[in-house]
Structures are given as C-alpha cells and as structure tokens.
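A single protein chain has been removed from this complex, and every other one stays in its place.
This part shows subunit A:
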Amino acid sequence: MIDTFPPFASPRSAPPPAEEDLQLLLLIRHFELTLLRLFEAGQLSGTTHTCLGQEYIPVALKALLESDDFVFSNHRGHGHFLARHTDPHGLLAEIMGREGALCSGVGGSQHIYHRRFLSTGVQGESLPVAVGTALTLKGTGALTCVYIGDGTWGEGSVYEALNMARLWRVPLLVVVEHNGIAQSTPTTAQMAGTVAGRAAAFGIPHHRTVSTEIAEIRAELAPLVAEVRRASVPLVVEFATHRIGPHSKGDDTRTPEEIALAADHDWYTRYAGLFPEAFGRLDREMRELVERAAAEVSARPPSVWERP
C-alpha cells in the first residue's frame, strides 16, 4: 500500500486526549490484542477482524452520537460496538459463545444486534438497510450512522442506497474508514476516482479528515453532524486511516516497509511517548481489565440458544 498521507497529521504538541477517551481507546486496543492472543492459543475459533490503529474513529464519534441514533457496523466492528456500548464482557461472550453473549453466540464477531447497534458480515448490505432506518428518523433529530470501508465502495448497493438517501433526504451519516486497503488489495487497485467524487455525484456533502486527534476530529465534525440532524440530509465523512494489523489474523501480505508505514500513524505509540505517565497507568488498567474479562468469560458455560 503506497499512500500519500503525512505521517503525523496532527501536531505532536496537541494536548493529551481526555482521560475517558484514552481509556476507551485503550480498552478497544487491549480487547483486540486479547482476541488475537486467544486465537493464537487456540481458544477462539472462526475468524475475527481487529481495528488496530483505527480505534480513534468510533471513539471520536461517540460524543457526536445520541442514544436514539442507529449505528450500523461491519466485519471490523468491535471498536464500533465498544464505543457505543461499553460492554466488553457481552461482546467477548458473543465471540467466545459463552453465557451472557449479546446474540446467544449465533452471530459471533460479525453479526451483532444490540439495542440500536447492528453489524453484518456481508459488505455493502447494511447501507440500504441504514437508509430504511434513517427514513423513520426524519425530522426527529436522530440519525443513522453507518460505517463502511474503502473497499466496500465496490458494491453496487452502496450507490443505490446513496441515491435514495439524497433523493429522500434522510439523516444518514456515512463514516468511511479509508485505510487504503481491502483485505489484501490496495485501494488504488480497486477504486477508480475518489470517495469525494462519488459523494459529489449524488449531491451529498463530503468531508475528509486526516486527523487522528479526538478533540480535533470532534470539532471538525460537530457542525456537520448537527446539520445532518437539523436538515435531514446525508453526509459522507471519510477518515484517512491506517490498518496496522492483519486483515483478520496472520494474513498480512504487505511488505514490512508498508506495515511500518501504517504503524507510524499509531496513536498508541504516539501517546505512550507524549504522555508516558497518564498513558502507562491507563494502559495497565485497561490491559488488566480485559485480561480479567477474558478469564472470567472463558470460564462461563457455553451460550444457550433456542433455535426457532
């Protein structure tokens, strides 16, 4: 993956993120690292997609979303979920198929429906559904937020949905996590034109952000998101981001240089260097919290499901 984003979009002198934001960032990071470790130890089956490096996106959006909003997520959805519902035990139980699972262990990592949060493992499928939910929110001040990756712009359903979203003026916030890659394929090898150009084709406002600083992102987006609610119109927000881990597990075929380039953007190493004390304490707390959760959930009995 060759990309042209500057290595540090945000000034290194930015103030530290708020404690609760840093805590959530670290919770998600350790949740994902724990999953990879459990896989390696043979304690998890199936597959998983971690959001390593991209955690700051849902954390930044958390403060911009209201409880009546719908959130649609995708295969890389653990961070999206934890930023919406701080329930690592429920999510882990779902992924491990244990008692207390969010969806009885049926959905697993990629298929979660909890309150107004829903994820599916089929790319592009969620966008039309998101438009349907947003139709019901018109004029209420609530919105539907849907996360998609850059690669998912290959699916035709994305365009059919954007067309209707604009035609019918629905409060839809499309969050594009543009990490420059889809599974193994660089975006340059699968997208002609740009996300901005595609949004423009439908007359949908588009905003691209390169910042990885939570406060900065919120300040940029707050007025735009308010307008989605107020005027009931769709908006595409594109994050220039970096996937620092594998697509799922052990399947990273990028060169070491490409991986290092992505890792250069990691908030984790940046904050560890900038605010060693506060960071070190929270990092330890969150790591221990997730370790305890993993031990506790692994010891639970298998989930029970009443088959319809």
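One rule holds for everything that comes next: a contact is a pair of C-beta atoms (placed from the backbone, for glycine too) under 8 Å apart; a residue touches a chain by one contact, two chains touch by 3 or more; residues count from 1.
Please note the rule applied: contacts and distances are computed from a predicted model.
J.: Could you tell me which of "Nitrate ABC transporter ATP-binding protein", "histidine kinase", "Pyruvate dehydrogenase" or "Intermembrane phospholipid transport system permease protein MlaE" is the UniProt name of the chain missing from the displayed complex?
T.: Per the UniProt record, the undisplayed chain of the complex is "Pyruvate dehydrogenase".
J.: Who touches the missing chain here, A:Pro128, A:Gly141 or A:Gly154?
T.: The single option touching the absent chain is A:Gly154.
J.: Any idea which of A:Gly139, A:Gly193, A:Gly280 or A:Pro302 touches the chain not displayed?
T.: The one listed residue touching the chain not shown is A:Pro302.
J.: State which residues belonging to subunit A touch the missing partner chain.
T.: Within subunit A, the residues touching the omitted chain are 45-47, 96-97, 101, 104-111, 120-124, 151-156, 182-185, 189-191, 251, 253, 302-303, 305, 307-308.
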